[in-house]
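Notes to accompany the following structure.
The complex appears here without one of its protein chains, the remainder shown in place.
And now, chain A:
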């Protein structure tokens, strides 16, 4: 079994915490994980992409090849489209619906939505609304982890344990809010 994910978003949106949640959950399940991150100049408000590979056997490389990703998981709809070449024909395109507009030529939102739909692989998640409902706007990332998790080869309890570990230093309320967002993201 191997499962390759391309994580997409804008620098500062928390792509790395989403990757960490899934990666830690996979490791708690005894799976092997490789996670490639973006640091430095590239991460500053620009498009960022991270590779996350999960497998029950040794993973040689850090990068996912084109046409090989089982999932693109994006924090933002425009970024969801940027890396389509990586998505397997039967892969999933899981994206947050709320746009992150920090460029003057950001395309029309309806057009983006129609292009996500046109892939036939789209799973659009209103992560912002879920986060609001959970009582913590920053829990949107865990809502996305939740939405992705229904397709992942990682059990719910392991990801929830990972989320608890991640937010352990922030106190019980933050943990509960993130778990709530995660579960709501699972739908």
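In this text, a residue touches a chain if its C-beta (ideal position, glycine included) is under 8 Å from a C-beta of that chain, and two chains touch if they have at least 3 such contacts; residues count from 1.
The rule we apply is simple: contacts and distances are computed from a predicted model.
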From "cytochrome-c oxidase", "Cellobiose transport system permease protein", "ATP-binding cassette domain-containing protein" or "Indolepyruvate oxidoreductase subunit IorA", the hidden chain's UniProt protein name: "Indolepyruvate oxidoreductase subunit IorA"
Candidates A:82, A:161 or A:186 - the one touching the absent chain: A:82
Hidden partner chain, residues of chain A it touches: 10-11, 23, 27, 32-47, 59-69, 78-79, 81-82, 84-89, 91, 93, 102-103, 105-107, 111-112, 115, 118-119, 121
